[in-house]
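Okay, structure first, notes after.
With one protein chain withheld, the remaining protein chains of the complex are depicted in position.
And now, chain A:
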Amino acid sequence: MANVSTNEMKSGTKVLIDGVPFSVIDNEYHKPGKGQATNSIKIRNLKTGRVLERTLKSGDTLEVADIEEIEMQYLYNDGEFWHFMNPASFEQIQAVKAAAEEAAKWIKGEETCRVLLFNGVAIGVTPPNTVTLLITETDPGLRGDTSGGGGKPATLETGAIVRVPLFVQQGEMVKCDTRTGEYMSRAGK
(Lines give C-alpha, C1' and ligand atoms only; values in the text may rest on other atoms or scores of the structure.)
Protein backbone atom coordinates (compact mmCIF):
# COMPACT_ATOMS: atom_id res chain seq x y z
CA MET A 1 0.00 0.00 0.00
CA ALA A 2 1.27 3.44 -0.86
CA ASN A 3 1.82 5.90 1.96
CA VAL A 4 1.88 9.67 1.98
CA SER A 5 4.02 11.72 4.37
CA THR A 6 2.77 14.82 6.21
CA ASN A 7 4.98 17.00 4.03
CA GLU A 8 3.38 15.65 0.83
CA MET A 9 -0.25 16.02 1.96
CA LYS A 10 -2.07 18.71 0.02
CA SER A 11 -5.64 19.81 -0.28
CA GLY A 12 -7.32 16.92 -2.11
CA THR A 13 -4.96 14.15 -0.96
CA LYS A 14 -6.99 11.08 0.02
CA VAL A 15 -5.85 9.23 3.14
CA LEU A 16 -7.01 6.23 5.11
CA ILE A 17 -7.37 6.43 8.91
CA ASP A 18 -8.65 3.36 10.76
CA GLY A 19 -10.05 2.05 7.49
CA VAL A 20 -12.04 5.21 6.78
CA PRO A 21 -11.23 7.36 3.72
CA PHE A 22 -10.64 11.06 4.27
CA SER A 23 -9.87 13.94 1.94
CA VAL A 24 -7.30 16.50 3.13
CA ILE A 25 -8.70 20.05 3.16
CA ASP A 26 -5.80 21.89 4.74
CA ASN A 27 -2.34 21.02 6.07
CA GLU A 28 -0.42 23.43 8.27
CA TYR A 29 3.20 22.93 9.30
CA HIS A 30 4.22 24.11 12.78
CA LYS A 31 7.72 24.18 14.17
CA PRO A 32 9.33 26.02 17.01
CA GLY A 33 12.76 27.23 15.79
CA LYS A 34 14.36 24.75 18.18
CA GLY A 35 11.81 22.03 18.66
CA GLN A 36 9.59 19.24 17.44
CA ALA A 37 7.78 19.85 14.14
CA THR A 38 4.11 18.93 13.76
CA ASN A 39 1.44 19.17 11.08
CA SER A 40 -2.21 20.03 11.73
CA ILE A 41 -4.36 18.51 9.05
CA LYS A 42 -7.99 19.31 8.46
CA ILE A 43 -9.70 16.33 6.86
CA ARG A 44 -13.18 15.46 5.58
CA ASN A 45 -14.64 12.01 6.16
CA LEU A 46 -15.64 10.95 2.65
CA LYS A 47 -18.42 8.71 3.95
CA THR A 48 -20.10 11.12 6.37
CA GLY A 49 -18.84 14.50 5.18
CA ARG A 50 -17.77 15.37 8.71
CA VAL A 51 -14.66 17.56 9.08
CA LEU A 52 -12.02 16.71 11.70
CA GLU A 53 -8.63 18.05 12.73
CA ARG A 54 -5.64 15.86 13.45
CA THR A 55 -2.22 16.78 14.84
CA LEU A 56 0.59 14.61 13.53
CA LYS A 57 4.33 14.46 13.98
CA SER A 58 5.98 15.87 10.86
CA GLY A 59 7.31 13.12 8.65
CA ASP A 60 4.68 10.62 9.78
CA THR A 61 2.86 8.82 7.03
CA LEU A 62 -0.71 7.74 6.40
CA GLU A 63 -1.91 5.15 3.95
CA VAL A 64 -3.22 6.58 0.68
CA ALA A 65 -6.91 5.80 0.25
CA ASP A 66 -7.83 4.17 -3.06
CA ILE A 67 -10.34 6.85 -4.04
CA GLU A 68 -11.45 7.65 -7.53
CA GLU A 69 -14.16 9.99 -8.78
CA ILE A 70 -15.58 9.19 -12.21
CA GLU A 71 -18.40 10.51 -14.34
CA MET A 72 -21.16 7.94 -14.77
CA GLN A 73 -24.60 7.90 -16.21
CA TYR A 74 -27.48 7.17 -13.85
CA LEU A 75 -29.58 4.26 -15.16
CA TYR A 76 -32.28 3.27 -12.68
CA ASN A 77 -33.14 2.40 -9.10
CA ASP A 78 -34.29 -1.18 -8.52
CA GLY A 79 -35.73 -0.41 -5.09
CA GLU A 80 -32.54 -1.34 -3.28
CA PHE A 81 -29.64 -0.12 -5.41
CA TRP A 82 -29.02 2.82 -7.68
CA HIS A 83 -27.36 1.67 -10.90
CA PHE A 84 -24.78 3.71 -12.83
CA MET A 85 -22.87 3.08 -16.04
CA ASN A 86 -19.45 4.25 -17.15
CA PRO A 87 -20.23 5.73 -20.61
CA ALA A 88 -16.72 4.90 -21.86
CA SER A 89 -16.40 1.28 -20.76
CA PHE A 90 -20.12 0.49 -20.33
CA GLU A 91 -19.16 -1.02 -16.99
CA GLN A 92 -22.00 -0.83 -14.49
CA ILE A 93 -21.85 -0.32 -10.73
CA GLN A 94 -24.51 -0.16 -8.06
CA ALA A 95 -24.66 2.28 -5.17
CA VAL A 96 -26.33 1.55 -1.83
CA LYS A 97 -28.82 3.94 -0.27
CA ALA A 98 -26.30 5.62 2.05
CA ALA A 99 -24.13 6.57 -0.95
CA ALA A 100 -26.92 7.60 -3.35
CA GLU A 101 -29.54 9.04 -0.99
CA GLU A 102 -28.52 12.71 -1.26
CA ALA A 103 -28.30 12.64 -5.04
CA ALA A 104 -31.34 10.41 -5.55
CA LYS A 105 -33.86 13.17 -4.98
CA TRP A 106 -32.52 15.08 -8.02
CA ILE A 107 -32.07 12.36 -10.62
CA LYS A 108 -34.56 10.37 -12.66
CA GLY A 109 -32.34 8.63 -15.22
CA GLU A 110 -29.69 9.38 -17.89
CA GLU A 111 -28.10 12.25 -15.92
CA THR A 112 -24.31 12.33 -15.78
CA CYS A 113 -23.27 12.16 -12.11
CA ARG A 114 -19.91 12.06 -10.39
CA VAL A 115 -19.53 8.79 -8.48
CA LEU A 116 -16.95 8.52 -5.70
CA LEU A 117 -15.41 5.06 -5.53
CA PHE A 118 -13.50 3.71 -2.52
CA ASN A 119 -11.74 0.43 -3.31
CA GLY A 120 -14.05 0.24 -6.31
CA VAL A 121 -17.22 0.62 -4.21
CA ALA A 122 -19.48 3.66 -4.62
CA ILE A 123 -19.52 5.73 -1.41
CA GLY A 124 -20.93 8.97 -2.78
CA VAL A 125 -22.84 10.36 -5.76
CA THR A 126 -22.85 14.00 -6.84
CA PRO A 127 -25.73 14.94 -9.16
CA PRO A 128 -25.30 17.49 -11.99
CA ASN A 129 -25.10 21.07 -10.67
CA THR A 130 -28.41 21.92 -12.31
CA VAL A 131 -31.35 19.72 -13.20
CA THR A 132 -34.65 20.37 -14.99
CA LEU A 133 -37.58 18.53 -13.45
CA LEU A 134 -41.38 18.37 -13.51
CA ILE A 135 -43.49 19.74 -10.65
CA THR A 136 -45.81 16.94 -9.60
CA GLU A 137 -47.47 18.74 -6.75
CA THR A 138 -47.89 22.32 -5.54
CA ASP A 139 -50.74 24.49 -4.30
CA PRO A 140 -52.34 26.72 -6.95
CA GLY A 141 -51.12 29.87 -5.16
CA LEU A 142 -53.33 32.87 -5.76
CA ARG A 143 -51.92 35.79 -7.69
CA GLY A 144 -51.10 38.60 -5.29
CA ASP A 145 -51.01 36.27 -2.32
CA THR A 146 -47.78 37.11 -0.56
CA SER A 147 -48.20 34.78 2.39
CA GLY A 148 -45.37 32.30 2.92
CA GLY A 149 -42.65 34.81 2.07
CA GLY A 150 -43.54 35.07 -1.61
CA GLY A 151 -43.07 31.40 -2.38
CA LYS A 152 -44.57 27.98 -1.88
CA PRO A 153 -43.26 24.43 -1.63
CA ALA A 154 -43.34 22.30 -4.75
CA THR A 155 -42.68 18.56 -4.99
CA LEU A 156 -40.67 17.49 -8.03
CA GLU A 157 -41.02 14.22 -9.95
CA THR A 158 -37.89 12.84 -8.25
CA GLY A 159 -39.15 13.60 -4.73
CA ALA A 160 -37.18 16.78 -3.98
CA ILE A 161 -39.13 19.65 -2.45
CA VAL A 162 -38.11 23.17 -3.50
CA ARG A 163 -39.56 26.61 -2.85
CA VAL A 164 -40.95 28.10 -6.05
CA PRO A 165 -42.56 31.50 -6.79
CA LEU A 166 -46.35 31.65 -6.53
CA PHE A 167 -46.89 31.88 -10.30
CA VAL A 168 -45.22 28.52 -10.94
CA GLN A 169 -47.81 25.76 -11.28
CA GLN A 170 -48.12 22.01 -11.10
CA GLY A 171 -47.15 20.32 -14.37
CA GLU A 172 -44.46 22.88 -15.24
CA MET A 173 -40.76 22.10 -15.76
CA VAL A 174 -38.36 24.02 -13.48
CA LYS A 175 -34.61 24.36 -13.37
CA CYS A 176 -32.98 23.87 -9.93
CA ASP A 177 -29.50 24.14 -8.45
CA THR A 178 -28.69 20.86 -6.70
CA ARG A 179 -25.86 22.43 -4.66
CA THR A 180 -28.14 24.92 -2.92
CA GLY A 181 -31.41 23.02 -3.38
CA GLU A 182 -32.97 26.16 -4.84
CA TYR A 183 -35.33 26.91 -7.74
CA MET A 184 -33.62 28.89 -10.52
CA SER A 185 -36.16 29.41 -13.30
CA ARG A 186 -39.06 27.99 -15.28
CA ALA A 187 -37.96 25.75 -18.13
CA GLY A 188 -41.11 25.60 -20.25
CA LYS A 189 -43.46 22.64 -20.46
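Assume a contact is a pair of C-beta atoms (placed from the backbone, for glycine too) under 8 Å apart; a residue touches a chain by one contact, two chains touch by 3 or more; residues count from 1.
Just so we're on the same page, contacts and distances are computed from a predicted model.
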item: Options "Solute-binding protein family 5 domain-containing protein", "RNA polymerase subunit sigma-24", "EF-P lysine aminoacylase GenX" or "Sulfate ABC transporter": UniProt name of the undisplayed chain; value: "EF-P lysine aminoacylase GenX"
item: Touching the absent chain when the full complex is considered, from A:Glu28, A:Glu91 or A:Glu110; value: A:Glu28
item: In chain A, positions touching the absent partner; value: 7, 28-38, 40, 53-60
